[in-house]
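Quick one: structure below, then a few questions.
Missing here: one protein chain of the complex. Every other protein chain is in place.
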Amino acid sequence: MTDANPTIRTTLRAEPAVPVSGARIAVLVIALAFLIGAPFFVYPIFLMKLLCFALFACAFNVLLGYTGLLSFGHATFFGGAAYFTAHAVKEWGLSPELGILVGVAGAALLGLIMGYFAIRRQGIYFAMITLALSQMFFFFCLQAKFTHGEDGIQSVPRGHFFGLLDLNDSLSMYYTVTAIFVGGLFLIWRFVHSPFGMILRSIRENEPRAISLGYSVARYKLGAFVFSAALAGLAGAVKALVFQFATLTDVAWQMSGEVILMTLLGGIGTIFGPIFGSALVVGLGNYLATTGFPVTIITGIVFMVCVLVFRRGIVGEINATRLAQKLGLADRSSG
Amino acid sequence: MTQVSVERAVSSEPRVVLSARGIRKDFGGFSAVRNVDLDVHHARVHALIGPNGAGKTTVFNLLTKFLQPTAGTILLMGQDITRTPPDKVARLGLVRSFQISAVFPHLSVLDNVRVALQRPNNLAHQFWRPVSALDTLNRRADELLGLVGLTKERDRLAADLSYGRKRVLEIATTLALDPKVLLLDEPLAGMGQEDITVVANLIREVAKTRAVLMVEHNLSVVADLCHFVTVLQRGEILAEGDYETVSRDPRVRIAYMGTEEA
Amino acid sequence: MTMIFGIPLPALLGQLLIGLINGSFYALLSLGLAIIFGMLRIINFAHGAQYMLGAFSAYLLLTFTGIGYWGALILAPILVGILGVVIERLFLRRLYGLDPLYGLLFTFGLALTLEGTFRYFYGSSGQPYAAPAALAGGTNLGFMFMPNYRGWVVVASLIVCIGTWFLIEKTKLGAYLRAATENATLVQVFGVNVPVLLTLTYGLGVALAAFAGVLAAPVYQVSPLMGSNIIIIVFAVVVVGGMGSIMGAIVTGYLLGIAEGLTKVFYPEASSIVIFVIMAFVLLLRPAGLFGREA
Amino acid sequence: MAALLDIKGLNAWYGESHVLHGLDMTIHDGETVTILGRNGVGKTTTLRTITGIIRSRKGQIRFDGKDMLSVPLHRTAHHGIGYVPEERGIFSSLNVLENLMLPPVVGKNGMSVEDIFELFPNLHERRHSPGTRLSGGEQQMLAIARILRTGVRMLLLDEPTEGLAPVIVQRIGEVLKKLKERGLTVLLVEQNFRFASRVADRFYLMDHGQVVSEFPVGELPDRMDTLHHVLGV
Partner (left out) sequence: AASDGKVKIGILNDQSGVYADFGGKSSVEAAKMAVEDFGGKVLDVPIEIIDADHQNKPDIASNIARQWFDTQQVDAIMELTTSSVALAVQAVAKEKKKIDIVTGAATTDLTGKQCSPYGFHWAYDTYALAVGTGGALVKQGGDSWFFLTADYAFGYSLEEQTSNFVKSNNGKVVGSVRHPLSTTDYSSFLLQAQSSGAKVVGLANAGADTQNAIKQAAEFGLTQSGQRLAALLFTLAEVHGLGLKAAQGLTLTEGFYWDRDDESRKFGERFQKRTGKMPNMIHAGTYSAVLQYLKAVQKAGTDDTEAVSKVLHDMPVDDVFGRGGTVGANGRMFHDMYLLEVKKPEESKKPWDYYKVLATIPGKDAYMDPKKSGCDLVK
């Protein structure tokens, strides 16, 4: 294993489980209150978009932050699920919850296939393989009939959630999305801080040792990969319902780059970092759209600055401050 | 060093648990290991010594399947493991340590041991349960840490331990799996004298109920601890027998021990 | 006429040759990537953008100074190489010793910025650039009409590839570079000025990309996006060849170019993904790549 | 004898942590000097500070009369200092021969490749293998051999016997004696006390980043008690 790199373990390091402190609970309560009240101040559809991307970034972070694997192909799961859900709801007439299920299952399946190939290698090889495979999927989507090429699947009906909640009402849509987001986030948190997550961490720390302890490393990595793919799919599926379309932009490799940026900006290996990161990226994209300043240049510069001076990301930097450590918001290892 | 320890474990049932026949490993044109036959017995400490580059670590890698042998067969408790992947071999009860210390640096000492305990206790796959589910392992983990004298360091990060202590931790982790056969690659290298004594005694203790195969350059420990010695040179077996026999062999003295008394 | 799989032999030969031309670009680009990765442990995502910069420099040299193709073939790689040197000095060197992922992410951002900038100033539809008069026209090879310029592309890329390979694998300089990859401090202790070496290496890799860019300018549209289209394919080439293997990068570049060319004849719909499919198979059968060094 | 290496009041830091606290040391031309000390007292750090790998340092280091503090890292070797690190530093992407030929020749009395292969026949046999495919002992030999070719005047050797078979340790001892005959100055860091006592002219005993005592090989028997106490040998 010549590409094992010793620095990966020290620079991409995750927070260990920490006993819940008072300050943490306070932060959570405030966040929840904010989520509930937000649509009365901010544009709901923008909020929903934000939540979808935040969930996407968090799912991505499971892989990068907690397994040490940089996937450059996560758009496949995000955009793929969006297509599956859109198709299931529009063409098969499935209800939204079943549509989402189809999207998630599809993304998990894609994750299984891509993961099967990619986990054979580590580090940047892994990144490049996922990139190449997602490019294959892009071409598949481009050419497949059901995606309608560059038009995309349009006018996807939102329907009624569990036959009750009318999602065409933007508030009920918003609270549905919020519930899914919170649920997804909880799943991620639980996954990362579970016995399984513990094994993942040990693999990231020292793979040969984990093997010698009898763990079939490939299966654990694959498990993490599929989990991350499925949740990215959840985000994509919900997004398809929110916007009522699924298009090629979500499966293009630029989207994979964007989610990396979100995670990097917010803080790799932190639970809440990607949320801030995605808020910034999405907000920036929207804001720059009307300023006339080219978005790609700004995005590129943000990327470079982040890597050069800001590697821990927003939440990572906050966690590293004395105050955060004192309040028990931060973890033990990042100080 | 001719003294024989009185404490040597009496081998109650010297059955063969790990056996290799005619194993060979070629790297390109170069064969690092050739025609090596080995029998490792239950309840005995078996030493593998030899000059640097003789192929000791390679033999370890072959036995634990970290390397695939070019030829030969390996049996673990009668089961053919020649084609078995390394993690499976570990699950069958053949566990190794590494020549260069192998811990999980950013886990606490306790967690290092708990990770090893997770699998035998069926706590490895649960992604839906909280980590606190692992607290049931604490008792056993603390026991193991106590055994190697790491109780004080229980909550420190493994990375913060000194080299010698890391090696001790590695042994505790290995023991956590309760292996049938234990392969130790230079377990005492880099340890201070106190640790050497602790660990040597520990090896002696655990060997009462399992087989141990170890590579070691510290000949006084080998003399003290091992029931059987195999000397490897240039990938082949040069001599075998108990320490006295082997150390008197002139070929071994020339190839390995040197002319002076070690 | 001899037929192979229902394709006349001459046509097949023609397609093989075309594949080789395509492969010339892949080889040059993957060579540069492999060098930079091999020495700096950085996946140079900006390689495509630097290829584009090469082509654009040729165009700019022509428009603003009147320097034509031949001058640009020398000057553009030097200019872009110098830019590479500056980038390495100012930024990349801060990333050495970190996880290589950071290098990848940084150069990704760099690529976005470079492409964005050119798109901002030159639009997305590109700029015209013509082949030099000496290489205009074509030759009838019997089985196909071969534009002279394409013949030159093959020759030029072969020369540069072999020259670079020799420099890295067969000279002392190459040994320094490879050693510095692993332990730069120690090589410095031995008395070698490693920082300068690394800077030059990055410059060289970037210059190779720019060289490919100038070669490409008369064939492909000189456009800000030309690099981002090709770079992912080149990544796949490098994975197939085995990262860090110079020879691997070159040979695989040509081979995959040919494979792609043939796919365009037999099953054109798949020509965009054939390289990725090959990559998947190679990974299954030889995870280290065709030429990778791994036990 | 002239002082070849003259160190006064040397302090060195790893980031915040202060490791060397005013170290004094003088090595004369042609001497073999061994630094003894327990794990972590700063022996390796001393060598790394002399070569300049550790840049946050204060005090005085003079080599052959020249101030070394301002010399950039890649010029140290050219002044005549060769370093064999604890972890050996064999390059895996280079084969044995390339590893051997890697350091530029900086002085005229370097050994020829033939001499080196005669001294280490193993290396000759494996000369085309990748460097790190050698066993630990072979790598150690290669690391020493590599510096001998360059013709430095002074060799800094960090624990050359760690993890080596007794017979090899013995060979390295012989090599060091031969080097001494050739007039090389050697500063050796060793934990293997028996080995050190065979090759050294003089000893420094270190503790807490300082030299705590210094004595010639002749005084060794009288000092055994202190050494027992400090080193646990």
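Quick notes on this one:
Letters A, B, C and D mark the chains as written, and numbering starts fresh at 1 in each.
As a working rule, a contact is a pair of C-beta atoms (placed from the backbone, for glycine too) under 8 Å apart; a residue touches a chain by one contact, two chains touch by 3 or more.
Not measured: the values here are computed from a predicted model.
Note on the chain not shown: across the whole complex it touches A, C. Between the chain not shown and the residues A:Phe126, A:Phe227 or A:Phe245, the one that touches is A:Phe245. Considering the whole complex, the residue from C:Gly126, C:Gly191 or C:Gly248 that touches the absent chain is C:Gly126. Taking the complete complex into account, C:Val265 is the one of C:Leu173, C:Val265 or C:Leu290 that touches the chain left out.
Here one chain is not drawn; of C:Leu225, C:Met247 or C:Leu290, the residue touching it is C:Leu225. Where chain C meets the omitted chain, the residues involved are 11, 14-15, 18, 21-22, 116, 119-120, 123-128, 130-131, 137-138, 144-145, 147, 149-150, 218-221, 223, 225-226, 229-230, 261, 264-265, 268-269, 271-273. The set of chain A residues touching the chain not shown comprises 43, 45-46, 49, 139, 142-143, 148-152, 154-155, 239, 243-245, 247-249, 285-286, 288-290, 292, 294-296.
Here is the rule we use: only the chains that are shown with their structure count from here on.
Counting only chains that touch, the fewest steps needed to get from chain A to chain D is 2.
Chain pairs A-C and C-D differ in how many C-beta pairs are in contact, and the one with more is A-C.
Using mean Cα coordinates as chain centres, the one most removed from chain D is A.
Measuring from the averaged C-alpha position of chain C to that of chain D gives a distance of 44 Å.
For the pair chain B and chain D, the distance between mean C-alpha positions equals 32 Å. In chain B, 27 are the positions where the chain touches two or more neighbouring chains simultaneously.
Listed for chain C are residues 293, each touching two or more other chains.
Pairwise, the chains that make contact are A-B, A-C, B-D, C-D. Residues of chain D that touch chain B in their complex: 38-40, 122, 126, 129, 133-138, 140, 162-170, 232.
Here chain A touches chain C in the complex through residues 1-3, 5, 7-8, 11-12, 70, 117, 120-121, 123-125, 127-129, 131-133, 135-136, 139, 143, 253, 257, 260, 264, 294-297, 299-304, 306-308, 311, going by the rule given at the top.
The touching residues of chain C, when paired with chain A in their complex, are 37, 41, 43, 91, 94-95, 97-102, 104-106, 108-117, 119-120, 232, 235-236, 238-239, 243, 269, 272-273, 275-277, 279-280, 283-284, 287-288, 293-294.
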